[in-house]
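Reading through the structure tokens given below for one structure.
Only one protein chain is missing; all other protein chains are in place.
And now, subunit A:
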Amino acid sequence: SPARELTQNPLQKTWEPYDNGLPAGHSAQRGVCMTNCPTLIVMVGLPARGKTYISKKLTRYLNWIGVPTKEFNVGQYRRDLVKKYKSFEFFLPDNEEGLKIRRQCALAALNDVRQYLSEENGHVAVFDATNTTRERRETIYKFGEENGYKTFFVESVCVDPEVIAANIVQVKLGSPDYVDCSNDEATEDFMKRIECYKNSYETLDETLDKDLSYIKIMDVGRSYLVNRVMDHIQSRIVYYLMNIHVTPRSIYLCRHGESELNLKGRIGGDPGLSVRGKEFAKSLAQFINEQNIKDLKVWTSQMKRTIQTAEALGVPYEQWKVLNEIDAGVCEEMTYEEIQENYPLEFALRDQDKYRYRYPKGESYEDLVQRLEPVIMELERQENVLVICHQAVMRCLLAYFLDKPAEQLPYLKCPLHTVLKLTPVAYG
């Protein structure tokens, strides 16, 4: 049979086969479709071991790289069912009533997982609960098998009392459970809560659990045990988990100073700084000095305007080509008026779906995210960093840190001569 005709999708500029005028199968876009069957990530660990922290962060990362992911926190289901939390006694292992409710909540959450993965086009579900017994994990694993999901366990093991105390202060004291308690009362109750789980805790075992796919994170990332990684997405998850850390630090994002082309209302190109842009660079130097940042790394793109800006700081900086501004292809160095005049269809399409819209012979925001992923990974590894970049690039990075979805990303406000200072706090 003759080869099918290819047509270029006007929005994304991708070539797709058509069969009798209808888009045909047989072709997938790498980068978005990374999973074949859905994946169920199951958190494991005593309370205050960072399970929810990891769940939320991992979910944010996976969504940003284009893998539809959602977390299901069983504690949240419990709070919705049991309107008022009284005390740790709810979690006593012999509290029949409590056990019944908790089991109900787990099942309700799993039901929602099933709906998300099988009916709502979710790719990954993160099941955030203690899941500390083998029995509970077997139930979940069977659930996964029945529904055709791959199951991947993420266990956080930590015995350092300082870390646990810090976790409690960071995220437990402010929990809805303890809204009417003093800090001391809350801490005392929470410690007793943890005790309730200890006796029945069965850590993932080298022999008993040898056929499961999992990562065991020990002491907040000092060491890891990785067992039977099954596919690409699990491999990416492991890599991500091994690169994140919890050391306090700040990330500064800003654009280059105003450029000559900015002044003329033209997009793209590789112009130098305007007079005001140079003033900004000087101010930025002063600002950085005043911030008194320990071991600040400075990153720029390979475009003149970011490098000129960095030069004013008088400190070493690294140039990353992947931080270059979005490539506007045939529209490079045009004004928006000129684009509207010369490429009215393109102009309209961009407003229709700004995230997926790819400039002819250029890039889309979606492309940007893919090329920026190594930057995000390295930002996770680093501590204090100043990234001097560009509008579209900054929007992508910001969307990652602030968990903004694709629809909002291209409209995030990133004005010139403004620095965004990001500091990790609690779960965000």
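Here, a residue touches a chain if its C-beta (ideal position, glycine included) is under 8 Å from a C-beta of that chain, and two chains touch if they have at least 3 such contacts; residues count from 1.
Methods note: contacts and distances are computed from a predicted model.
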item: Among "Protein O-linked-mannose beta-1,2-N-acetylglucosaminyltransferase", "F263 bisphosphatase", "VPS35 endosomal protein-sorting factor-like" or "Large ribosomal subunit protein mL40", UniProt-listed name of the chain not shown; value: "F263 bisphosphatase"
item: Option from A:Asn147, A:Thr203, A:Asn243 or A:Asn384 whose C-beta touches the chain left out; value: A:Asn243
item: Per the touch definition above, residue among A:Asn183, A:Ser200 or A:Ser235 touching the missing chain; value: A:Ser235
item: Contact residue for the chain not shown (choose from A:Asp112, A:Asp353, A:Glu378 or A:Asp403); value: A:Glu378
item: Missing-partner contacts on subunit A, residue numbers; value: 1, 3-4, 6, 8, 14-15, 17, 25-31, 33, 222-229, 232, 235, 238-239, 242-243, 270, 272-273, 278, 281-282, 285-286, 289, 302-304, 307-308, 311-322, 332, 361, 367, 370-371, 378, 381
